[in-house]
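A single protein chain has been removed from this complex, and every other one stays in its place.
Let's turn to subunit A:
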């Protein structure tokens, strides 16, 4: 019985040592700067033959969730006018903000911007750039408005690594925004 008691105490003493390995997970927490986000999309319409520039943006500085988007502009354009359309993507969750446009440009053979107006007569988009495989990109192009009317302009960035064929079908959306479009 004495032996048993000794053994029991030994066990209990050994048990207390089991918690020396406590580590705090809070110390290892740091923001991840390798993680890429797109937090803002800006469309720059330059009326051809003039220097009139109109910009329209979507901004959600902290990314998905958290705070709601701070900006989602209505696109207002003149009827029957031709514009040069440039698009700019930023990651403003980092400081300084990351220019995602540049990265899309560098990997243009994996990306395709798609501009889809509804109704279709509201705006006609023509690609103004091509990647090394001669497929359109959509960083710059021209947009010709039709007669006055209200509708939507869907702006998509299709990410198509290894599958880009000039159509929107392959890949998945990195951006998919429905801007309200007013032509008047």
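Simple rule for what comes next: a contact is a pair of C-beta atoms (placed from the backbone, for glycine too) under 8 Å apart; a residue touches a chain by one contact, two chains touch by 3 or more; residues count from 1.
We take it that contacts and distances are computed from a predicted model.
You can't see one chain of this complex, but its UniProt record names it "Iron complex outermembrane recepter protein", from the set "Peptide O-xylosyltransferase", "Iron complex outermembrane recepter protein", "Cytochrome bc1 complex cytochrome c subunit" or "Recombination protein RecR". Checked against the hidden chain, the listed residues A:45, A:58 or A:83 yield one contact partner: A:58.
Residues of subunit A that touch the chain left out of the display are 4, 7-8, 11-12, 14-15, 18-19, 21-26, 28-32, 34-36, 38-39, 41, 58, 60, 62-66, 68-69, 72, 98, 100, 103-104, 106-107, 156, 159, 161, 163, 169-178.
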